[in-house]
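Only one protein chain is missing; all other protein chains are in place.
Labels A and B are assigned to the chains in the order they are written; within every chain, residues are numbered from 1.
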Amino acid sequence: QETLTGVTYIPPSYEDLAYGYQGFVEAVNKADPDVLQLDFYDSGRLLKADEQLPALRSGNIDLMFHTTSYVTRSLPILGILGLPGVVEALYENPDRLKRGSPLFELIAGELEKQDLKLLTLGGGIFEPEYIWSTANAPVTSIDDIKGKKVRVVSYEATDVIEDFGGAAVRVPSSELYLALQRGTVDAAVATISTINGRDLNEQTANVYRLPLTAFAIGIFMRKDRYDALSDEEKAALDAGVEWFDAESVKAANEEYFAKQYWPAFKEAGLSEYQADEAAMQKLDEVSEDVREEWIGQVGDEVGRRAIALALGKES
Amino acid sequence: MIEPIIVVAVMLGLIAIGAPIFLALGASGLLGLYMARGSMAFFFGPTSLFGQLNSFELLALPLFILMGNFLAATPVGKNLFHAAVAWLHWLRGSLAISTVGASAVFGAVSGVSIAGVAAVGSIAVPQMLERGYSRTIAAGSVVSSGALAMLIPPSVPLIIYGAVSSVSVADLFIGGIVPGIALATALALYLYIRVRIYPEEAPAYDGEAFTWGDRMRALGGIWHAIILIVFVLGAIYSGIATPSEAAAFGAFGAFVIAVVIFRALDFKGIVKVLGSTARISGAILLIMGCARIFGDYLNLVRVPDAITSALIGTGLPPEIVLILVMLVLVGLGMLVDAVSLIVVSVPILLPLILALGYDPLWFGIILVMNLEIAVITPPVGLNLYTLKAVVPTLRLEEIIRSVVPFVFVQFALLVVFVLFPSISLWLPNLVR
C-alpha cells in the first residue's frame, strides 16, 4: 500500500474551500484502501502557504492544494486564472478549465516543463475578487478608487488599483480586520470567501463588483512522483481528482457564496454595486498592460493562445 | 507512541546539559522527524523555521526591544518607578503591582505577549531589584503579566482563533476585556497577599515622607513615558499604523526621548543599542523558529490530535471533561507555541464544545487564557526566554521557578471562567 502525504494551509473553518479538499481526501481514501491512502494535513499545521511549493519540490510532501494566486510569479502560466479582463469570462464558463479542456491541458503542459503535475484546477475559478470598502470610505465606482487605500495581495490587483489612482497597500491578513476597522485602509480586494472567513463583513459596508482578479485551487504533485505511481494507484487517486474537478468550485460558488454568504451579507446591510458596461470596458483597457506583461512572462504564443481559449475565441 | 517520548526526553536532556534552548528544540524535533519519515523529513527543518519567522507580525518583537533599550539609557524608567513609590509607598509590593498595571496598559498597545515582556521587563526588573524586591517577585510579575497582551485587545491569538472558528473578531476582542482585567487583578491580588505573608520579598519604603509637592514633581518626571504611550496608542487607534507597525513608532519615539530630549546617547551609544537589540531579538527568534520544528514533528505524528481525541472518548460528565481539556491544553502548551496550539486544537475541540452546548466565543476566551499559561511554561515558553534575554542578570532557572505560583493563580482563574461561562460572556452580550 502506498501512502501519499498531502497538505493545504486552508483550515476547515473555511467551509466553502474545505468542502473540496475534504471531499477529495475522502474519495481517494475509500477508492481502493489497499492500494493508496492519503495522509493529509490541513490548516497549515505542517507547512505554511509559502513553504508548500519548496516542500513539494524537495519531495518532502507528495501532494499539495494551492491557491493559484499565491504562486503566479513562480508558475507564471497560472496567472491566466487571475488576469483582469479575462476572469469574468472564465467565471461564466467553468467548462473551459475542466480537466481535458484545451486550456487546462495547455496550463498542465506548461507546468510539466517546471517538473510539476497539475491534477485538477477544481473545475473552474472561484467567484472573482471585488472591492469591499468601509462605511466611511465607500468605493461604488471606478472613480471612487482614486485616492483610496486599498489592501491587495496579488500583483495583478496591485497594477489595476494603481492604474485607477488608488494606493495599493500590503497588510498582513491577521491585521486586515483592524486595518479596516480603524481606517488604516479604506478597502480590500478580496473574494467573498475571505470576507466571510475573516469576519471582514463586520467592517465593510459596500462591495463594488468589479472583477479585478480571481484564483482557482489546484492539486499539484511533482511530475516524477506522479509518473512513478502504478496504474492502480493512479486510478485510486483519480477517483478523488474526478470528484474534485466536478464538485469543488461549483459547490463553493453556488452552495456557499450564492445561497448563503451573499444573502446573509445583504440581509445584514451590505450595499452592493454592480460594475456597468462602461466600467468593464475601462477595466479591460486599463488592464491591457497587465495582460501584456503576463504574456511577456509566459511567451507570446502560449500567452495569446491561453487568453483566446479563456475568452472562448479559440477551441 | 514511544517515539514522541524519546524525542521529549532528548529535548529535556539537552536543556539539562546546558545546550542552548534553540538547539534542544531544533535537534530533538529533527530527530523525531527523522524517526517518523527518514532523512527526507529533514527538509521540514528549514521550511518550518523560515515559515515561522517570515512574518510581519513578529516585527513587533525587535522593535519593542529597541524601544526598551533606548529607554533604558534614559532616566524614564527610574522616574516612572520613582513616581510609583511617591504615590503608592504605603502599599507593600506596590512596584510589582504597578508592573502588572503597566503590562495591562502595554497589552492595549501590543497583540503579542513577548513584546510586552521585552518592553516592560527591561525597565521594571532592574528597578525592582534595585529597591530590594526578591528576584522571583520581579521576574514572575513581569513574565506572567506580559501575557496580558494576548487577552487585552488588540490580540493576535484572538484574530487567529476568529479565523479558525468563524467567531466574530469584534466579539472576541470585547470578550477579552473582562478576563484580561480579571487576570490583571488576580495577579495583583496574589502579589499583595504574597508580600503580606513574606514581607522580606518587597521591602517597605523607609525613606523620607513624601509631600504633595514631591508627588506632583514625581509626576512631572514621567511625562515622556505618557507621551510615548499616547503616541503609540494614538498611532494604532487613529488608523495611522497597524499594531505591528506601531512598534516602530514606539522605537522612534524612544529614540527621540533618548537622543534628542535627554541626550543620553551619542553615535556610539546608538550603535550599541542597535547591536544588542539585534542579538537579543535574534536569540529569541531563533528559539521561536526551532520551537516550530519541534511543533511540526508533534503535528506530523499527530500527538495533539491523539491526546485530545482520547480525552473526548472518555464519556465523563461535561464539567470534568472541560477541566481535563484545560489540563491537556496546559500540557500541550508546554510543548507547542501559541499559534500551533490554536490551529491544531480548535478543529478537534470545538465540535466537542459545541456538542456540550457551550458558546464558541467563550471557548476562544478560555483558549487564550490557556495560552497565557502556555507562554510562561517551559520548555516552550517564550516569555521566559524573552525576559532572560532582556535582563541577562537573571538566571533562566530562577525565572522558571518564579512563574510556578503565577501558573497556579492563572489556572485557578481559568477554572472559574470555565465553570462560569457567563462571566466572560456578559460584556459581549451587552454590546451585541
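In this text, a contact is a pair of C-beta atoms (placed from the backbone, for glycine too) under 8 Å apart; a residue touches a chain by one contact, two chains touch by 3 or more.
As a convention for this text, contacts and distances are computed from a predicted model.
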{"item": "Candidate names \"Ferredoxin, 2Fe-2S\", \"TRAP transporter small permease protein\", \"Sulfide dehydrogenase (Flavoprotein) subunit SudB\" or \"NADH-quinone oxidoreductase subunit N\"; UniProt protein name, chain not shown", "value": "\"TRAP transporter small permease protein\""}
{"item": "Neighbouring displayed chains - absent chain, whole complex", "value": "A, B"}
{"item": "Contact with the hidden chain (one of B:Val271, B:Leu316 or B:Leu419)", "value": "B:Val271"}
{"item": "Residue of B:Val142, B:Ala225 or B:Ala241 in touch with the missing chain, whole complex considered", "value": "B:Ala241"}
{"item": "Among B:Gly18, B:Gly38 or B:Pro317, the residue in touch with the chain that has been omitted", "value": "B:Gly18"}
{"item": "Which of B:Leu30, B:Ile123, B:Ala202 or B:Leu350 contacts the chain that the document leaves out", "value": "B:Leu30"}
{"item": "Contacting the left-out chain in the complete assembly, out of B:Met288, B:Val303, B:Leu341 or B:Leu361", "value": "B:Met288"}
{"item": "Interface with the undisplayed chain - residues on chain A", "value": "50, 53-54, 57-58, 69-74, 114-115, 147-149, 152-155, 158-159, 166-172, 184"}
{"item": "Residues belonging to chain B that touch the chain removed from view", "value": "14-23, 26-27, 30, 42-43, 45-47, 49-50, 53-56, 58-59, 61-63, 66, 235, 239-241, 245, 247-249, 251-252, 255, 271-272, 274-275, 277-279, 281-289, 385, 388-389, 392, 395-397, 400"}
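Please note the rule applied: only the chains that are shown with their structure count from here on.
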{"item": "Partner chain B, residues of chain A touching it in the complex", "value": "11-13, 41-48, 50-51, 54-55, 58-60, 171-172, 174-175, 177-179, 181-184, 197-199, 202"}
{"item": "Of all residues in chain B, those that touch chain A in their complex", "value": "40-41, 43-44, 47-48, 50-52, 54-57, 154, 156, 159-160, 162-170, 236-244, 296, 299-300, 340, 343-344, 347"}
